[in-house]
Structures are given as C-alpha cells and as structure tokens.
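All protein chains but one are shown in place.
For reference, chains read A, B and C in written order, and residue numbers begin at 1 within each chain.
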Amino acid sequence: MAITLSGDQYGKAETHLVRIVRDTARHEIRDLTVTTALRGDFADAYLVGDQSKVLPTDTQKNTVYAFAKSRGVASPESFGLELARHLVAETAPVSGARIEIQEDAWERILVDGAEHDHSFVRRGTETRTVAVTVDASGEHVIGGLRDLTILKSTGSEFHDFLVDEYTTLEPTSDRVMATALEARWRFDPAAVAGRSGADWDASYARIRAILLREFATLQSLALQQTLWHMGRAVLIELPEVVEIRMAAPNKHHFVVDLSRFGLENPNEVFHADDRPYGLIEAQVARDDAPPAGEAWRTTAGGFA
Amino acid sequence: MAITLSGDQYGKAETHLVRIVRDTARHEIRDLTVTTALRGDFADAYLVGDQSKVLPTDTQKNTVYAFAKSRGVASPESFGLELARHLVAETAPVSGARIEIQEDAWERILVDGAEHDHSFVRRGTETRTVAVTVDASGEHVIGGLRDLTILKSTGSEFHDFLVDEYTTLEPTSDRVMATALEARWRFDPAAVAGRSGADWDASYARIRAILLREFATLQSLALQQTLWHMGRAVLIELPEVVEIRMAAPNKHHFVVDLSRFGLENPNEVFHADDRPYGLIEAQVARDDAPPAGEAWRTTAGGFA
Amino acid sequence: MAITLSGDQYGKAETHLVRIVRDTARHEIRDLTVTTALRGDFADAYLVGDQSKVLPTDTQKNTVYAFAKSRGVASPESFGLELARHLVAETAPVSGARIEIQEDAWERILVDGAEHDHSFVRRGTETRTVAVTVDASGEHVIGGLRDLTILKSTGSEFHDFLVDEYTTLEPTSDRVMATALEARWRFDPAAVAGRSGADWDASYARIRAILLREFATLQSLALQQTLWHMGRAVLIELPEVVEIRMAAPNKHHFVVDLSRFGLENPNEVFHADDRPYGLIEAQVARDDAPPAGEAWRTTAGGFA
Partner (left out) sequence: MAITLSGDQYGKAETHLVRIVRDTARHEIRDLTVTTALRGDFADAYLVGDQSKVLPTDTQKNTVYAFAKSRGVASPESFGLELARHLVAETAPVSGARIEIQEDAWERILVDGAEHDHSFVRRGTETRTVAVTVDASGEHVIGGLRDLTILKSTGSEFHDFLVDEYTTLEPTSDRVMATALEARWRFDPAAVAGRSGADWDASYARIRAILLREFATLQSLALQQTLWHMGRAVLIELPEVVEIRMAAPNKHHFVVDLSRFGLENPNEVFHADDRPYGLIEAQVARDDAPPAGEAWRTTAGGFA
C-alpha cells in the first residue's frame, strides 16, 4: 500500500481590488474580490518542502494589482482571463490557473436627479461571480450571480406530492415562493476568445433579466419547475451559453395561524423562517455542450 | 452594603414578519424584523421567580403578527407606534415599551420594462431602522438607516493633522473616501401623533437623499466634516427632525505601490482593507430639541 | 434655532494584534482586537475641517503596536489602561480615551499528553471583553465576556405568567434553557490603580466560574431569575466588582411533536430555533457603587 498526493492546488484568496478609471471627470469604478489558484507540478513542496516551483501567493496578489493598472478591468470575465493566461504562460510549473472573482456593483449617486461624476452607492443585494479556468483543455469561463433574493406573493402551488408515514405537509394552491438564487452559466469555449468587456457585461445583464422574468411569470408548480424554466430560457436566448447550474434555497414563509385571535389570515401575514429551508438544485445543458474540463473545479479543497 | 436590581427589560427579538396586501391584483409587501421590549415593574421575576407580572415574550410575538393583520403596516414607524401604545395601555405592569424594527426593501421585478404585480426583488444594501419608545414621557420615534455603503473616488482630503512620535501617516489632498453609514434621527415628539404612514415614508426618502447629496457634493477635509454637513442639512430641511446621530466607519482604500513593477498609480488601483478601520461619530441637534427621555436606550443590555 | 454638535468621538476600530512572548522556548500568546476612541475638543474638524487637534486614527493603530512591544500585554485590562493613560496624558486636545478590547483565547496543543511549547489551538466559544475609559472622572475598567453559550437540559421552569388575549404559550415545569450570555462587570475605580495583569486574569477566571456555577445549580423559574442570581453572586464574592450588566438571548428549544408518528417525546428531541428569541436583560449593582462617569459609553455612535 502506498500513500499518494493528488489535487494539489494553492493560491491567494480574496484580494479586494477597487479600480477607478479617472481619465475624465466622470469616473468609473470596478470593485472585485479576486481569488487565484495554480494547478501544476507542485508535489515537491508537499512531499519535501521544496519551494522552487512555487510562485508565492503574495506574488499572485501583486499580479492582480499590477494587471488592474496595466491591462485595466474591462469586465470581471476579461480580467480573469488575462490573469489566468499570464499565470499559465509565464510560470513554467503551472499547467492550469483558476481565477474566481466576485464583483460588487455600484451605481452613481443622484443629486437633484442628475448622476454624480465621482460619488457612488452600492447597488442591489446580488453579487456577480466569475470563474475562469485556463489549462491545456482550453479557456473556460463561468459567469454567475448569487444572493439574487426574489419573492412572489402568489402564483406558486405545491400539491400532489409523494406521501409516506412521516408526511404532514398540507398541499397548497397558493403560497409565497422566495429564494436567494445562485446561478452559474458556462460559456461556449469557442466563443471566449473574441469577446470584449462590453460583451461580457451585456450577457450578464440579459441573463439576470431572463432569470427574473421567468421567476415572475411562470405559474409555478414547484421550485424545481421554476429553475428548469429559468435555465432553459437562458440557453434558448443566449447561444453563447452552453450550460447553467442553479441552487435555490426555498425560503419558507409560513402563514401565521391568527384564528386563535379571532382573525382570518388569507395569505396576508407570514413568518419568514430562517432554518431549515428547502434546497433545490438543477443543471441544465445543451446536449451538444463542449466538454467542461476542470471548469467546475473550485478552490474549496475538493468539498464545498 | 446592599445589592440592587435596575434597568430590567425583556422582550422578543427579531420576529421576522412579511405582510402582503393583496386587495387588488397589484400586491404590496412590507418585510419587517421586529424586536419588542417591555420596561416596568418586573423585579419579582428576577428576585423570586414570580412571573405574575410578566407577559411572555411569546405573547409579544403573537401580538406582532395579529397587529400586522388587524392594523396593517402603513409604515414601520406607525406600526411600531401601534404596538408600543397597545403594550403600555393594555398591560398593567408595563410602564414603557420599546419597539425596534428593521425593514428590508423590495422593488417590483421588471418584465419587458413593466413592473410585475406580485413578483419582487430585494433592493439596495441599506436597511431602514425604526426605534419607538412609548412611556410616561411621551411618544418617541427614531428613524434611521444602516449599511448605506457609499464611496467617492475623489473630492476628499486629509492633512494638517496633529502629529506625535507614533505618527507616520502621509497627508493627502486626494483620496478615496468610503463608508457604510449608520444614521438615526429623532422626530419631534409633538409631531408624532398626527403623522400617517405616507408621511413617515416621505421623511425617510428625503433624509436618505439629503445624506447622499451632502456626501457627494462636499469637498471633504475629513469624514468628521462630512458627517456634520450631512446632519446639519437634515435638520435644516426637515423641521420634524430634532436630532440626528451618525457612526461612519472609514473604510480605508489604500493606493497600491506599483512602482516596484515599473508602473505609476495615480489613485487608480486600490486595496480595499477590512480591518482596522477608522470609526467616526457625530451627534447633531437643534438647541431647542425636546428631551429625549429613554428614546436612545436600546435593547442591548446597557452596552453595545 | 441653532444647530449644535455634541458627542463627537473618533478612533481606530479593530486593530488585530497578536503578541508573542518568546523569551524562553515556552512561548506565550495574547490575541487582542483593539478599538481606540478619543473624546475631547475636536469641533473644528467637524465644523470647518481643521485637523490640527486630530491625532490620526492611523497613529492610534501605531501606538497599539508600539505599546505591545514596549509595555507588553500583561492582561487586556492592563494593556487598555496603559493605552488610555498615554493618549490622555500626551495628546493635549484629548480629554478622554476609550479602549475596547476583545481577547480570543488559545490553549497549548497536547502532543502525547504534554503541552507543546509553541503550538496553540483556539479555545472555547466565548470572547473576553474589556472597556477602559480614562478621563477627568478617573480610571474606569469594565471586564466582560460574550458568547458564553450554555444550556441546561432540565432544572428550568416557566409558569404562572401574565395572560392576555394574545397569550397562547403553555406553562411548563421542565424545559431546556439555553443562552449565549453577554456580561460586563465594572470594577471599583479605587481598586484599578494597584492591580497587576495576574490580578485581572484571576478576576476573569473567577467570574466566569461563578456565572457557570449559578446557571448550572439554580432551579430556574425564569431566565430573569437566573441572571439575578448570577449577578448577585459575582458581587458577593468579588469585592472589587461594583456593578454587572447582562443580556441573555433565550435560545428557544421547542419539543417536537412526534405523536403524529406514534412516538412519545418526553423532552428528548428538540428543534433549536434561530429567531425570534427572547432577550432578557439585567443590571445588578451595589447600592454604594461609585459613579460610572462615561464608563458605559461605547464607540457605537450613541446607539447600539
């Protein structure tokens, strides 16, 4: 019996970069938290403590900041691609680079109805996410968002489910449905090379709008069904996306029993519970989607 | 020497209430997290375990839900007032009631440019806060917000400060200034009784806009100065507000030294640091502000 | 009508300092997160942006680190006192200094039953807290802890409480009682000057043990009663403490109804709920306690 090492990966997590473009009086801002990870031939660092093939995580952080100046941040996707390509091309022991980015959005402060040139307020609750992987299999870009918190006060049903000896849930034809959606969509590798920052931003805005539209307009028979319709619509409308994965907590809103106080409660007063919550997942893909390679391998140690 | 009890206060914290108004197809939503606390003659519960004067915290929770139906939620301020008045008036041992509310805002999902009737997405990062106190001294309402995250990429200076043997900070005439503002404003008790839900909502919107405007437009010589201008403007423009208190973390954005890599960095690339951070406070009031009574006493046990 | 400034206070929050003593092979560690705040004549910084009386928060951070070397960290209380005395004595515009510290505890890793010399593992869930205030009224030290998470599986009752139209709670003579205690105790100012680091550590250990003992051994008729017994016992046994304040969330453990599945549940299976929770507060003091001055004024902007 021998004991072997695999899956070694290391990097710098959560470098918080704010990039201002101030070429004119009207400034622009990008607010990124960047995690880099390198994959390659690092076994000697583990087995005998030899660092000669290890580019320090501190260097990776420096590279993030330097590239923010020298290359700029046209979009989180394009910035991640530039970092990953550099780390693979310029560092001999590195066979693959993984860049994970979250972007926090800002919008201009309105003063007397006019957008201010250099003052901003944080927008929305969702975070845009990017995961770029560059290795021998190609260039993989996964866009996404998390904590898109949405609720519909009607238009959701749940009934005719499987019943066993532990089932006490009552069926319903009208309930509140709420979630904090996480979604990640993989772009066609063949489409990655030619895209501009504006292209990436446009895809993000369209996908976000589609997800919201499907959630709002589908008469839902289950959160599962809603996820399927969200994912399918994205694939139908954006040819550059080949796969989408979603996880959605079912944030339960329980109708409070007010009959004890002589009051009716026809779906007007709810207790929004924290835990436990349902957790529904879905993966939707084109059947001709190109191979994902290590696109879905995270920096979380082989477990979530 | 004797040992004495004081400041006893108890209640139910963080009842998460979602109230839907569905009288028409166009639903309305209010999302409140409500904390209630009672003040009064509860010494026997502490000293000898006699609960005969103690209204259970479970009852307080029930009251929150029942009132959401029977009285509605015209605004968090008016809802807090109704709860506090009831608890004081109807519970003999209770001499004072404190209601703290945070409201999370939702906006309608846009589908093809039109607002949806019953589907919503969480808006913004700030939370609206309310603290109502009703007792023998009258009815006190404190409105507020927290986590209003704002940043200006220029228009902020800091120089000519006091220097001692431990001072190494360089003065600057151009820096990023960013904060997550917490502000709380106290209304004139004489103005409380007559206000409608719409009045409370209107005051909130105007104060938020003033705080943003002052932050954006003042050429700042210190975060202290910015806070003063914010607070003063609110008091000048809203006669119903008599006092405002603010706490503002100075969320440091450090210019990254890129000269090591042959790059200039004229305030374009920043490291957004987490900790430590400056913490600046200010209290601004009219000199004829009516007494606050226990309006500022929180439910945090005499310490924050 | 004039608008006035008051309560101005500013400082550096959450400087995370780790101090190692390595004079021998057996190292010692102190892990402190330090917040400093200055009170005094800073109105010009607010009103006109004049910083000439403002010692930068960056300088305050530097002072924390420098003192950790030059004075050492005999205990968080003594370290806070040294910082506060220095800031008041050496900075002319400063009339008062407030130092808040949280200490995270470490214990030695055991290797084959023996304590390791220089390797440590974080201990416990509670955090030790200190708040020192030095100003013209004297030297005030408040010790404390938070997140002392405790539970008793029997020995707790709650019945014979006040009932109104919204009361549905059932009385019980046997329930789980659980809390995450926050407590803060004020030392006699007359006793502060002469105490060593070892004295402060000894007081902390004794108070923690008393709080645990009272929680465990009292047959509780209410959380209020438990808090009173905890506080009173501390004052009886430690003459150097003149006042103690406590806040305790009542972390509800609900007996799950298993009768639907043909099972009894005599207080064996519980749902540990998150929110809402009861929140009980108590303040216990000697009736001859010296004045507190601004000892209880926090760095939280006049609100919690």
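Assorted remarks:
Heads up, the rule we're going with is that a residue touches a chain if its C-beta (ideal position, glycine included) is under 8 Å from a C-beta of that chain, and two chains touch if they have at least 3 such contacts.
Note that the coordinates shown come from a computational prediction; the quantities given were computed from them, not determined experimentally.
Only one of A:Asp31, A:Asp117, A:Asp135 or A:Glu182 touches the chain withheld from this view, namely A:Glu182. Checked against the hidden chain, the listed residues C:Leu5, C:Leu148, C:Val192 or C:Leu238 yield one contact partner: C:Leu148.
Interface note for the absent chain: among A:Arg26, A:Arg71 or A:His159, the touching residue is A:His159. The residue from A:Thr59, A:Ser95, A:Ser137 or A:Thr217 that touches the chain not shown here is A:Thr59. Where chain B meets the omitted chain, the residues involved are 165-166, 168, 260-261, 274-275. On the side of chain C, the interface with the absent chain consists of residues 15-22, 27, 29, 31, 62, 65-66, 68-70, 106, 109-112, 116, 118-125, 148-155, 176, 209, 212-213, 215-217, 253, 256, 258, 260-261, 263-274, using the contact rule stated above. If you put the missing chain back, the residues of chain A touching it would be 1-16, 35, 37, 42, 45-59, 61-63, 66, 90-91, 93, 131, 142, 144, 158-164, 166-169, 182, 184, 220-222, 224-225, 227-228, 231-232, 235-236, 245-247, 249-250, 275-288, 296, 298-304.
As a convention for this text, only the chains that are shown with their structure count from here on.
Each chain gets one centre point, the mean of its Cα atoms, and the points for chain A and chain B are 30 Å apart. The geometric centre of chain A is 38 Å away from that of chain C, both derived from CA atoms.
In chain C, 166, 168, 275 are the positions where the chain touches two or more neighbouring chains simultaneously.
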